[in-house]
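All protein chains but one are shown at their positions in the complex.
Letters A, B and C mark the chains as written, and numbering starts fresh at 1 in each.
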Amino acid sequence: MSQSYSADEMMTVAAARMLRNGAVCFVGIGLPSTAANLARLTHAPDAVLIYESGPIGAKPSVLPLSIGDGNLAETADTVVSTPEIFRYWLQGGRIDVGFLGAAQLDRYANINTTVVGSYERPKVRLPGAGGAPEISSSAKEVLIVVKQSKRTFVDKVDFVTSVGYLTGGDSRERAGLPGKGPVAVITDLCILRPDPVTRELMVATLHPGVTRDRIVASTGWPVQFSAECEETEAPRETELAVLRDLKARTAAAHGETGDGA
Amino acid sequence: MSQSYSADEMMTVAAARMLRNGAVCFVGIGLPSTAANLARLTHAPDAVLIYESGPIGAKPSVLPLSIGDGNLAETADTVVSTPEIFRYWLQGGRIDVGFLGAAQLDRYANINTTVVGSYERPKVRLPGAGGAPEISSSAKEVLIVVKQSKRTFVDKVDFVTSVGYLTGGDSRERAGLPGKGPVAVITDLCILRPDPVTRELMVATLHPGVTRDRIVASTGWPVQFSAECEETEAPRETELAVLRDLKARTAAAHGETGDGA
Amino acid sequence: MAEWMSLADAIREHVHDGDCVAMEGFTHLIPFAAGHEVIRQRRRNLTLVRMTPDLIYDQMIGAGCAARLMFSWGGNPGVGSLHRFRDAVENNWPAPLAIEERSHSDLANAYVAGAANLPFAVLRGYTGSDLPRVNDRIRTIACPFTGEVLAATPSVRPDVTVIHAQKADWKGNVLLWGILGVQKEAVLAARRVVITVEERVPQLHAPQNACILPAWVVNAVCEVPRGATPSYAHGYYERDNVFYRAWDRIARERETFVRWMEQHVLSTSDFAEYLALQQDAAVQAVYR
Partner (left out) sequence: MAEWMSLADAIREHVHDGDCVAMEGFTHLIPFAAGHEVIRQRRRNLTLVRMTPDLIYDQMIGAGCAARLMFSWGGNPGVGSLHRFRDAVENNWPAPLAIEERSHSDLANAYVAGAANLPFAVLRGYTGSDLPRVNDRIRTIACPFTGEVLAATPSVRPDVTVIHAQKADWKGNVLLWGILGVQKEAVLAARRVVITVEERVPQLHAPQNACILPAWVVNAVCEVPRGATPSYAHGYYERDNVFYRAWDRIARERETFVRWMEQHVLSTSDFAEYLALQQDAAVQAVYR
């Protein structure tokens, strides 16, 4: 099947669609930022983008390479201090949607961004927690955007940096976490959503051209498909046009692809 | 003895003299504000005046009638929020001198600004604590400016709103209070200072023309005079000129004496 | 999301009998117009929170709106007592007023804790003071690292916070500047938010780090020019010190207070009419 778009574009478009207009969104750098800005430039013009560095209501004309680019401050409604962002806005319960990435993810959407291997003698030392532990607990809903592979989608994360549904079932509610937790995981292959009862991630839609076998081969646990599993709607012309335009503007401004990491 | 100045002027000048140049001073409205500004306009041009409403480094051209006058904000180096004033600047340990008033004061410089009579059924309901409890504990030193009378200088305060030396001796240190406590009480009759050991307020200097008998008659406990008790230096020409000029400018701006309460 | 509406509608919709209400403004930007509207709509049984009750709460207490007051300094700044507040505490007139008294530092921290969605605030305070003796909501907490004992007090979470600000844009983004007081924290600690502003503008043109309350944390925004009178709005008008002094005479006796309240607030239909009455030469003559 020939496609006029890449798997990355499918992932970004699918993530952007999750953001409803008017939602207050706590945005990390890289894919989350791309998806949130795509949403803002298409169906969600009133989405409020908050970056942990301080800008509230940022409307960047190009994608930021770092979480604190000047363009974020210039286009924001206001710029507050970093402690205020975390205290009054995130912990204060004012974030509708938190976007997160992951180095490792388990079936209950628990996230590892700390170490591969043991904490004391890591095989790979990852960047660490950043804002994620409190985003994952305090945002009303969490969206996770991550490329799918057996290396990332693991049976057991080496370290729980930020919680999803803990051990599944009602364990998250029992732990007293304020937010609802991850409502979707958007990958380059599919969209997964937690089962309403077990909270295990189930494949909800497959991106066009992706087979169930490929999903199984890219997942480190025996992944399940929901009964209503359908095909993800392919990116529309307008979505792709806006996304590519945004990336081209970004590349022109930053001198490279500017997708961030 | 004929005087070319009033008792209030003597008190204000004496209080102003206590403020060393460069001191960071937490200023309440009324007499403290008058004294601090007089100091700033005479021997202490680099005194830093902080008002609890938020101005840091205020240099008002006329005396404020309220703690939050616009002139304070306009002349300040910066204006921060009220929580920041109390958290980072006062509690943060950055205040050299706190100026306080009192409705009642005991021999250990404990202050009542809450009630006369019982708390539950007060004879007189006073304004309450304001910033005083934390000024009295966190400022490195405290100066108290108050008119002296038996009604004010009492044997036992009806309510301890803000602490001086508690029960005297080392009781303040033992309570773990960060600041040193009141180093002087400046009245319209004299200046009192705590005894280094007992911490009881002793008359240190008598204002010109004031007799010991008058002090005794205006104090609700058997007040003691320090061995070196001398006469307070009378207001100098320049001090009086600056003070009267400040008051005249204030009166012109506020339409009355503007001394505040 | 902020909705532009009349002040009367905003109070009707968002301030209910029995609510915990914070009307903040540290000398500057005190929401007098909103306070008057609460009196006009005869709200009752309110829990009022405010660091410095000031004339606005003296008026509301005297008018019988309040059952309870949480505060840290209750005076007429630069003038003297709040007579209606004292009459309520000392003589239960017009109704008993329960008080919860804290210090400025405490109450400022309690708003911060509320805005940060924490149940309590920690501060260095009250050591040796009698206040914890008369307020059992001032407690202690030990540092889990050093063992040091500090004061702990419950956070403030008003049902509704009402403030006055300088400007809002057509979307309802609000800008204030000058003496900011505790307004941002009071807004972010509240369930509902009503803001009156001096003017509605197409664009705020604010400095990058200005104090802005985004439209989506505000419920109602109302254009009420001079709505902080007799306090002041930086860049718009100055404090009416004459009125602050006149209030001492007006509020000292119940009769003069009741007559003033009847004539100036209850008999006027809105704040514009109240302001027009204040300009009347006969009224001015009485104040001076």
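Observations on the model:
One rule holds in what follows: contacts are C-beta pairs under 8 Å (C-beta built on N, C-alpha and C of every residue); 3 or more make two chains touch, one makes a residue touch a chain.
Just so it is clear, the structure is predicted and the values come from calculations on it, not from any experiment.
Only one of the listed residues, C:T27, C:N117 or C:N219, touches the absent chain: C:N117. Per the touch definition above, the residue from A:G22, A:P45 or A:P127 contacting the chain not shown is A:P127. For subunit B, the list of residues touching the undisplayed chain reads 22, 24, 48, 56-57, 73-74, 76-80, 87-88, 91-94, 178.
Where subunit A meets the omitted chain, the residues involved are 29-30, 52-55, 64-70, 72-73, 79-83, 85-87, 90-91, 110, 114, 119, 122-125, 127-134, 137-138, 159-163, 166, 172, 175-178, 254-256, 260-261. The missing chain lies against subunit C, touching residues 117-120, 122-124, 137, 139-141, 143-146, 148, 150, 152, 154, 177-178, 180, 207-211, 234.
Assume only the chains that are shown with their structure count from here on.
By the document's definition of touch, common neighbours of subunit A and subunit B comprise C. Taking the mean of C-alpha positions as each chain's centre, the chain lying farthest from the centre of subunit C is A. Two chains share more touching C-beta pairs than any other pair, namely B-C. Subunit A and subunit B have Cα centroids lying 57 Å from one another.
In terms of their C-alpha centroids, the spacing between subunit B and subunit C amounts to 28 Å.
Contact of a single residue of subunit A with at least two other chains is seen at no position. The set of subunit C residues that touch two or more partner chains comprises 112, 184-185, 211.
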